[in-house]
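Here we show just some of the chains, and they stay where they sit in the whole.
Read from first to last, the chains carry the letters A and B; within each, the first residue is number 1.
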Amino acid sequence: MKSDKLGVCVIGAGRAGLIHAVNFAGRVKNARLTAIAEPNRVTAEQACRELELDRHYPDYRQALEDDAVDAMVVVTPTAYHKDIVVAAADAGKHILCEKPMAMSVAECDAMIAAAEKNDVVLQIGFMRRFDQSFVYAKEQIKQGAIGDVVLVKSLTRGPSIPQRWQYDIAKSNGPLAEVNSHDIDTLRWFTESEFEQVYAIAGNYRCPEARQEFPDFYDNVVMVATFVNGMQGSIDGAVSVRYGYDARLEVVGTEGVLFVGRLDQSGVVVCNLSSGLKTPAVESWRNRFTEAYRHEDQGFVDAVLNGTPSAVSGHDGKMAVKVVNAGNQSIMEKKPIRLNEDEISLIG
Amino acid sequence: MKSDKLGVCVIGAGRAGLIHAVNFAGRVKNARLTAIAEPNRVTAEQACRELELDRHYPDYRQALEDDAVDAMVVVTPTAYHKDIVVAAADAGKHILCEKPMAMSVAECDAMIAAAEKNDVVLQIGFMRRFDQSFVYAKEQIKQGAIGDVVLVKSLTRGPSIPQRWQYDIAKSNGPLAEVNSHDIDTLRWFTESEFEQVYAIAGNYRCPEARQEFPDFYDNVVMVATFVNGMQGSIDGAVSVRYGYDARLEVVGTEGVLFVGRLDQSGVVVCNLSSGLKTPAVESWRNRFTEAYRHEDQGFVDAVLNGTPSAVSGHDGKMAVKVVNAGNQSIMEKKPIRLNEDEISLIG
């Protein structure tokens, strides 16, 4: 490293990118924000002002040549992840790559191989693994609070209205990828096993504007799964919901049950005759997971500086992609899909 | 008794009277509703239809002569309690008397003396002593869940708009009597001690129609108290609140804290963009304490039939009246009032 702090370049300065950038600019120890890479000039300049930063690159490849950049945070549309991550690895940069990791298992394999070949850290952005409430829940289960895990239910419903490219499932892999990647990873984390078979149903209920051109698009999905170790899982997801950001986990055990997450946000409740008791819902994943992102970014820096493995590996990212694809196949074929056992046997 | 069941006459067939009457008509074991006494003919006839009952007396004194009546439940305005209870006791009837017990300590003394002389049960209607959540809370504290009790906070706020006679504090003893008698009894129950000194502030915030004619009337009151055993208490009360029926208890101990009561009623929560999370408030004490009234009525029957002391004695009723009067005096004189120690020494 050029300095005693890890120099970080964030690639993609949209809303999610800014969260990481703000963290590296002052909230993460032993790191500093060195630059951003963002093709849109207006976005880039606004981000620099916001971040009190003076260096931005229109093309991420320029950042690859910047010696002050030790690590890259990839926050671009999914379709670009593979190329950027492989190039970054080849340039010797450590990588924190947002979810979903890539479009296909093959892309994931290429990314993992590149990181291994170049001996750089590759961490995938499942920040719930760093959220205090999820971590506490996992600890409680490890301590036996609910006996053995039987069923893991995870849901994520978000208010975001899809961008046009997201209506095309072939380009976005759909809400299962964009939204429920987190839930898929959470199920793997809490079952400590791999998906064995999935069955999913989906439909477009809230986005009539997409119905004609994108008949495969869905904005509501339910998926049920069995795991290799015999446990059960279920996921539901939605986009364009009009009530807030809703991310909750429920784990049923042989001896109890555990809940993570609340829909209410502020701790302020008003009660009057016309409304009854009323409290605001969580508005956005940005409010809900602010601190989780910070811990995730810190965890990445620590893994790089300490030479320890990242908490969320390329393999974790790849397995989620695989489940997304199986879920989408189940939706299309209206039948359960069994996941390829060969690859699962590679887990251990 | 004329039958193997306790024959009960309810005196006063208004809303509170009907709750008791419905209980004795079919929800309480070893008792039956024999008659009601109600001077208003329309009210009486409607109640009889509702209760599938054929006997009502316009004057409670007629009921005193009815041999089928073993016990009386007194649910009239407070001002009549003393005369009715004394007459009932002299007629050998057991008595469940609604709160507040009477207007003054002297009246309470007369009622207690009459019951003792005639060897009948006199129970006062503090039904919270029979509410499952209050009972469970008391047990938890006895088991040491919060250490020693330090501070007992109890509040009751109700939606009822006072009737005209209630604006006159001289006639009604005000909301401290009508509403907060329950809280006063709860503080005695949870401190297991007697009020030593009280200080109260009060004002009329919601009833402008009463301001000119009844300048002493208050619809919001806060009272703080010390107890003989050194514990602390606080009460707040209100009438004409426009948001529901609110009765909550909070007990602070040396090792923890305990909460009783919720403002939300139905367990149904709706969330949408315009309202956020929304759930109805408890509407009325009738919804909140339905089962407590049933257990209270059963407890009264059991005490009579088993010859055991009632769970809420005349002494309990009298001490609440005493505190009400001290609280009202504090409001008028704007200073703390010390309760008469002679009488307190009689407690044990």
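The rule we apply is simple: a contact is a pair of C-beta atoms (placed from the backbone, for glycine too) under 8 Å apart; a residue touches a chain by one contact, two chains touch by 3 or more.
Bear in mind the structure is a predicted one, so any value in this text is a computation, not a measurement.
Assembly remark, whole complex in this entry with 2 chains visible in place, copy number of the identical chain is 4.
Operating definition for what follows: only the chains that are shown with their structure count from here on.
Rotation relating chain A to chain B, from a C-alpha superposition: 180°, rounded in steps of 5. Inter-chain spacing, taken between the CA centroids of chain A and chain B, is 57 Å. Residues 242-244, 263-264, 271-273, 275-281 of chain A are the ones touching chain B in the complex.
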